[in-house]
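Only a single protein chain was left out; the remaining protein chains are all shown in position.
Here is subunit A:
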Amino acid sequence: MNTVLSRANSLFAFSLSVMAALTFGCFITTAFKDRSVPVRLHVSRIMLKNVEDFTGPRERSDLGFITFDITADLENIFDWNVKQLFLYLSAEYSTKNNALNQVVLWDKIVLRGDNPKLLLKDMKTKYFFFDDGNGLKGNRNVTLTLSWNVVPNAGILPLVTGSGHVSVPFPDKYEITKSY
């Protein structure tokens, strides 16, 4: 250890090993945590239209409109290894055409440091709720759940579903007025 170069070399190698150990520590201390919290969802308004799907294949498909409320407290999920939460509200239902359909209606990014208490009322969907076909009309059981993707600093990327979902029936008739 008698040249600047060899000292710099050992210092660098040591700091790299320390960083690697810290990163592994970050990962292992949070890998098995349960990241689920209770969520309260409420749907205040549902409307159904049947239009040409302008977001994709131009066929006449059912287009749903939902106004919803979300109440959730995400504070307990954030720890030293959580960088952000990617929240998404998804609707799951089955139709004659497809046994399983899942559509993300709304999403939000909650960074560490942002307000973790969600108290959203009368929210409109961010993405168009088009079905692949006409399966929303008269569909008795469309289930809305709030889930989140936990994005860590280093480690696993789990998808967690909040405990609490709401099932809504869709109307039997199409809305022909231009309202929403």
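Assume a contact is a pair of C-beta atoms (placed from the backbone, for glycine too) under 8 Å apart; a residue touches a chain by one contact, two chains touch by 3 or more; residues count from 1.
In this section, contacts and distances are computed from a predicted model.
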According to its UniProt record, the missing chain among "Signal peptidase complex catalytic subunit SEC11", "DSBA-like thioredoxin domain-containing protein", "DELLA protein" or "Glutathione S-transferase kappa" is "Signal peptidase complex catalytic subunit SEC11"
Of A:S90, A:T125 or A:S167, the residue that touches the missing chain is A:S90
Interface residues of subunit A toward the undisplayed chain are 5, 12, 16, 19, 23, 55-57, 83-84, 86, 88, 90, 97-104, 109, 111, 127, 132, 147, 149, 151-157, 159
